[in-house]
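Complex shown without one protein chain; remaining protein chains in place.
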Amino acid sequence: MATDPVFLAQLAANGFSVGLGYALAAVGLALIFGILGQVNFAHGELYMLGAFLLFWAMKQLGLPYGIAAVLMAALMAGFGALLAHVVIVPNLDRGFESVVLGTLAVGIILQNAVRLGFGATPLDVASPLESQAFEIGGVLLFGQRMLVCATFLAAFSGLYAFLRYSEIGRAMRAMAQNREACVMVGIDVRRVTRWTGALAAALTGLAGVVISPLFDLYPNMGTEVVIKSFAVVIIGGMGNIWGAAIAGVALGLAESYAGGLGNAAIRDGIAFIVMIAMLLARPQGLFGRTVRV
Amino acid sequence: MRRRSALLWAAALGALLLPLAVDSPYVLHIAIVTGIYIVLVQSLNLVLGYCGLLSLASPAFFGVGAYVATLLALRQGWDSTATLAMAMLAGIFSALVVGFPSLRVSRHSFVIVTLSATLLLQLVALNWEEMTRGSLGLANIPAPRLFGMTVRTRIEWYYLSAAAAAIAVFCTWLLVSSRFGRAMIATRDDEQLALACGIDVFRTRLVAFCLSGGLAAVAGSLYAHFISYIDPGVFGFSVSETLLIMVILGGSGTLWGPVAGAVVFTALPEMLRLTPEIRSLLYGVILLSLVLYRPRRLFP
Partner (left out) sequence: MHASIKLMLSGILAFAAVQTRAQDIKIGVAGPITGPLAFLGQHIKWGGELAADEINQKGGVLGRKLVFLMQDSACRPADGVASAEKLLSQDRVDVMLGDVCSGSTIAIMPVMEKAQKPFIVTISTHPDITSKSGAGGNKWVFRTVAHDGMIAEVVAERMKGFKSIAIVGEDTDYGRGAARLMKERLPASVKIVSEDYLKQTETDFLPVLTRIRASKPDALATYVLDQQASNLMKQYQQFGLTIPLVGRPPLGSGVVSEQVASGKFDGSWTVYPYFDKFAEPKNQAFTRAYVQRYKQPPHYAGWGVYEGVQTYADAVRRAGTTDPEKVRDALARSDFDAILGPMRFDANQQARTRMMFIVVDKGAATVKELVAVK
């Protein structure tokens, strides 16, 4: 079985689609880390919130999946700006511990608010692509997972263009390099912080919106995402978004083969082992761009 | 300053007499847990407060201590004096293994490497079934026997836990007021300057990390004996979460701040049991307000 080419190709296809999903889910964490130098412990809850907002828009407002998905990602941007304004802006000059605790608190609040608002019973959102599957030479490709890959490509191209060409994007990159210098040349650091929060939350919410139809929704669904995202961000080099993309795929493939050829326990351990090995070999991450402390 | 030491003496006296004043097993239970947490916060305080390194490995050493003490007590029938010492050694040793590679990476990466180490240890505890019984856990952990005395009642437990807490605070004080302690603080405040002064930054941090691991393991073994049941959940992230809150909001890098943090943040979730449904939500709201309005420390 282990040498059956179809089996190995299926594992590769799985690894790719799952890995691009990891990258999409992690990029928001990478942005906040790279630009602001802060660790967002509410990252998983942003993902969860995106998914629940999607459910709400479809069930309560009766919107179709496509429209609801875009609208809710936009709504998440607003929430991200608010989060950045309340928790990150006042703590920019303090050690990163304050933001760690603050976002941890926001995570607890979001989990419980969603539990009280939606109930704890697992929910399900239906996407038109959810049950689609195509077979190419014995290898199955799944509709919703293809949508995740497409969203990843669109989101990353958009992000690249934004960071490269827009005024605020350039300010973000400047801030990633040296915040003190930004202040000196007259960049409004608070405004850039809010924009970063908005962008990160929109991308994380978008991940929640396209990935969640694959799974059930429940208030703790972000826990797993946050750990995987950390792994991706570390392996890819802190704050390096292209590194995160490649690391996501690498992790997806590693997990897929570990799980397919070994078993689930080996698969769970692989992310940590890759991460630790990575950091020992290249402490600056795969694509080195260390953020100074 | 004088008012502060008077306050401390009053608190110490209050702690000593507490079991005479209350007969509620529940209040004593919380007090015992608080004592165990005080040992733990000092373990994190050494690394986070005095070396400036945010470690998420506390549950790792806590768990190692819990498992080592439990297995030696259950399988070998060892006396708790010996199991406690072994747990401590195991904690120091595993901190050495985790710290040796992780202290070489940047401060930010250190956060994640320590978290990964914890989760890896949890996987080991889950999968090494012959030794740990995996997820079935280990039950019926006997009451601890120390120097020939068995600690059974809650009052006895209270004094054991209070003694452990006092020893942990005392050892932390001894350490941080020594020459080595000043070296720790120097590495925290300015790594380059510390290097220039001839301090071996890596070695200083490693030693502090190992001592922290030893303390956490002692707390873990006390926890195991007290709750009488452990499973791989002892390596869970929730312990780290609570500890960070206690140390940072209490005042990291001070001797008594984290102790106050341990008292407040053990009591707070219990007080919120008044409203079981929205307890966690309130906890989050209170936590956020404290971070925003009292970010440095709870108490002046």
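A and B label the chains in the order they appear, each numbered from 1.
What we mean here is this: a residue touches a chain if its C-beta (ideal position, glycine included) is under 8 Å from a C-beta of that chain, and two chains touch if they have at least 3 such contacts.
Predicted, not measured: the structure shown is a model, and the values here were computed from it.
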| item | value |
| --- | --- |
| Candidates A:Ala74, A:Leu140 or A:Ala277 - the one touching the absent chain | A:Leu140 |
| Residue ranges of chain A at the interface with the undisplayed chain | 1, 4, 6-7, 10-11, 14, 18, 111-112, 115, 119-122, 124, 130-131, 133, 140, 142, 214-216, 218-221, 223-224, 255-256, 258-260, 263-265, 267-268 |
| Interface with the undisplayed chain - residues on chain B | 24-27, 29-30, 33, 126, 129, 134-137, 139-140, 223, 227-231, 233, 236, 238, 270, 273-280, 282 |
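The rule we apply is simple: only the chains that are shown with their structure count from here on.
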| item | value |
| --- | --- |
| Separation of chain A from chain B, taking each centre as the mean of its C-alpha atoms, in whole Å | 32 |
| Contact set on chain A toward chain B in their complex | 33, 39, 86-87, 90-91, 94, 96-98, 100-102, 104-109, 111-113, 116, 227, 230-231, 234, 238, 265, 268-269, 271-273, 275-276, 279-280, 283-284, 290-291, 293 |
| Complex contacts: residues of chain B adjacent to chain A | 48, 54, 101-102, 104-109, 111-113, 115-117, 119-120, 123, 126-127, 241, 244-245, 248-249, 252, 277-278, 280-281, 283-285, 287-288, 291-292, 295 |
